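I have placed the structure first, in the form of structure tokens, so that the comments after it can refer back to it.
The excerpt is restricted to a subset of chains, each kept in its original location.
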Amino acid sequence: MNSSEIKQRIEKAVNDAKAKKPLAPSITNTVTVNLVANAQLAVGGSAAMVYLPDEGECVAQIGGAVYLNMGTLFPIYEETIPRTAKKLSELKKNWVLDPVGLGIGSLRTKLILGLKDNPPTIIRGNASEIIAVAKLWNVSEFENSNGPVGVDSVDSVESAEKAARALAKFIHGAVAVSGKEDLVTDGTTTVFSKGGSAYLEQITGAGCSLGGVCAVYAAVSDPFTAALTATQIYNFAGQQAEKKCRGSGSFQVCFLDELNNATAQDVAENPFTIKEE
Amino acid sequence: MNSSEIKQRIEKAVNDAKAKKPLAPSITNTVTVNLVANAQLAVGGSAAMVYLPDEGECVAQIGGAVYLNMGTLFPIYEETIPRTAKKLSELKKNWVLDPVGLGIGSLRTKLILGLKDNPPTIIRGNASEIIAVAKLWNVSEFENSNGPVGVDSVDSVESAEKAARALAKFIHGAVAVSGKEDLVTDGTTTVFSKGGSAYLEQITGAGCSLGGVCAVYAAVSDPFTAALTATQIYNFAGQQAEKKCRGSGSFQVCFLDELNNATAQDVAENPFTIKEE
């Protein structure tokens, strides 16, 4: 894919989300669930959040694409996550996995291990999380990593590139790695997206809501385009919001405004570089 | 009721909420719970949210009125919702039902069916939800509806008018239907409230927080006045906030400011029309 083709795909995804208002339901953590929904609505999508097993199956059915985020687990997730993932696989729907907090407690590891059989079409995480999933699923050689510590990454985006490409090939989808420069890959084509803001690390839920926005775009495009479009609109909106805010509180407000107002061209023209394997 | 009488009731409800700071506890979804509480505080009320059965019974006792919202169900709700509703009926307290997401999974339907025996005094929802509750409780003839899809309405407010009136008579209370123009009815008098903003659909929780604010006013007035006062302050604040914001992010901030600053006269004078059966 060349730059011009990628830009066309991004523009189409941004415009289609605004025109079709696709429903992109989530099973996601309680900390950032409000920002996930508001970010999804800001880019034109529709949100619905659930916790129960048959509700997960139901939203898999009615949603254009689904977002699963492991941030805060409830006991019922032991049933909800596998059943929802199975239903999504059967329906061949796009869905986004956000393996937040992998390493905290035993249920996360168990659930994510189980998802290897009904994998997502997009995985979004920080470098440490992406490396951890690649190891857990045994899809790439051992990578040097200290593992996730809490919910923050201790690895650089570059160090996760191999794991990301291997995971993308394994799921026949796309992987997005958040960091100073964000990486999106389908296993062959890898794009590095620039921009963003240091404030994105000073608010909670920048990553989670990016995952939710990936799901909105995945309801109207292929996984790679969806993950890239979401990453690009975040980098564009983050950079604009930083210019207008007075601290981390107003940054979040400005950021939602910028997501809401960004045009397809703004998103497509946000700087990126392409690297083919 | 004539226009002047209605305005007097609204002014009294707005002023009483500010003077008495009534506690209006909620059992509500995790997505918008923060906005519900902040909206309740903005209009002068006090908030407290719980999930457990005996806690539901306890807040039914100590609250002036209660808000139950079905947005995100936990397994424990199978006990919490019926026990809380039963206690509220025994205590003859006003309470608001928000049947969000009816149609997703089986527990919502089961819980709302069960509430027919201990009904709320106010039901607030979008047109599709109101029609769905009326059907489920078998209180009105079949209405043409495609049913709720996720959490958004696929029906117009007008198409839900008959169901709303029938429900209001059945519960001996009031029903509020959100849409382009909002409808509030006690079964006999139906008021259409104007104003609001398209941004209210671009933020999550406009409807939920309206339900929470209904409960604040229901702690200091009758159900019809409470539902109408809440609807009027939302339409006033929405219209004002739209003039001052720069997108969906700043809209929510401005909206809370306007809720916080609206005077009793602002709310009473927001345009509405009256239709007697």
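Labels A and B are assigned to the chains in the order they are written; within every chain, residues are numbered from 1.
The definition used in the following text is that contacts are C-beta pairs under 8 Å (C-beta built on N, C-alpha and C of every residue); 3 or more make two chains touch, one makes a residue touch a chain.
These numbers were taken from a predicted model, which means no experiment stands behind them.
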item	value
Overall copies of the shared sequence [whole complex; 2 in view]	3
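Simple rule for what comes next: only the chains that are shown with their structure count from here on.
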item	value
Cα-centroid distance, chain A relative to chain B, in whole angstrom	33
Chain B residues touching chain A - in the complex, by the definition given at the top	29-32, 34-35, 71-75, 101, 104-107, 149-152, 201-205, 245-250, 252-253
In the complex with chain B, residue positions of chain A that touch it	23, 25, 30, 33-34, 37-38, 41-42, 46-52, 54-55, 58-59, 62-63, 74, 76, 252-261
